[in-house]
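== chain A ==
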Amino acid sequence: MNPVNYLYLAALLFTIGAVGVLIRRNAIVVFMCVELMLNACNLAFVTFSRMHGNLDGQVIAFFTMVVAAAEVVVGLAIIVSVFRARHSASVDDASLMKL
Partner candidate 1 sequence: MSFPLLTVTAAVPAVGAVLTAAVPAARRTGAKWLALLVSLATLVLAGVVWAQFEPGGPRYQLTESHAWIKDFGVRYELGVDGIGVALIGLTALLIPFIVLAGWHDADPLETSSKRWRPTQGFFALILMVEAMVILSFEATDVFLFYILFEAMLIPMYFLIGGFGDRAHSGSDENAAAQRSYAAVKFLLYNLVGGLIMLAAVIGLYVVAGNFSLTEIAEARANGSLDMATNTERLLFLGFFFAFAVKAPLWPLHTWLPNAMGESTAPVAVLITAVVDKVGTFAMLRFCLGLFPEASKWATPAIVVLALISIVYGALVAVGQRDIKRLVAYASISHFGFIILGIFAMTSQGQSGATLYMVNHGISTAALMLVAGFLISRRGSRLIADYGGVQKVAPVLAGTFLIGGLATLSLPGLAPFVSEFLVLVGAYARYPVAGVIATTGIVLAALYTLVLYQRTMTGPVKEEVRALPDLRARELAVVAPLIAVLIFLGVFPKPLTDVVNPAVQHTMSDVQQKDPQPQIQNVEAAK
Partner candidate 2 sequence: MSSMAVHSLWTTAAEPLDKIPAPHIEYTQLSPVLIVLGAALVSVLVEAFVPRKARYHSQVFLSVLALVAAFAAIVGLAAGGYGSTKAHIAAMGAIAVDGPALFLQGTILLASLVAVFTFAERRLDPADHGHKVDSFAAEAAAVPGSEQERAAVKAGFTTTEVFPLALFAISGMLVFPAANDLLTLFVALEVFSLPLYLLCAVARRKRLMSQEAAVKYFLLGAFSSAFLLFGIALLYGYAGSVSYATIARVVDGSIGAVDPALADTMGNDALLLIGFAMVLMGLLFKIGAVPFHMWTPDVYQGAPTPVTGFMAAATKVAAFGALLRLLYVVLPGLTWDWRPVMWGVAIVTMLGGAIVAITQTDIKRLLAYSSIAHAGFLLAGVIAATPSGISSVLFYLGAYSFVTIGAFAVVTLVRDAGGEATHLSKWAGLGRRSPLVAAVFAVFLLAFAGIPLTSGFSGKFAVFKAAADGGAGALVVVGVISSAIAAFFYIRVIVLMFFSEPKADGPTVAVPSPLTSITITAGVAVTLVLGLAPQYFLDLATQASTFVR
């Protein structure tokens, strides 16, 4: 099967993630969408790695997972602290600062 299809899938996932970020309110969900985008990137990396026949892409994928994990840690920390302060995880509630 043509590996290119995996690229299309990756692009699709990425777009889904991006749109999710744009339309979902709950900070956690938004964050999960970002993770989805990162994983779409991983898929693309692995596919390209397969096509080019070198390992860089796969290695990068591992790096990406680590970074994603770190983001989760930091992100959740912030989101949870906000949630505790406001008893709401809606990104739209966090709009004290505007204009």
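Selection rule: all candidates are chains of the complex that A comes from, given by their letters.
FYI, a residue touches a chain if its C-beta (ideal position, glycine included) is under 8 Å from a C-beta of that chain, and two chains touch if they have at least 3 such contacts; residues count from 1.
Because the structure is predicted, anything quoted here is derived from the model rather than measured.
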Can you tell which one of 1 or 2 makes contact with chain A in this complex?
2
For chain A, which residues count as touching candidate 2 in their complex?
2-4, 7, 10, 14, 17-18, 21, 27, 30-31, 34, 37-38, 40-41, 44-45, 47-48, 50-57, 59-60, 63-64, 67, 70-71, 74-75, 77-79, 81-82, 84-86, 91, 94-98
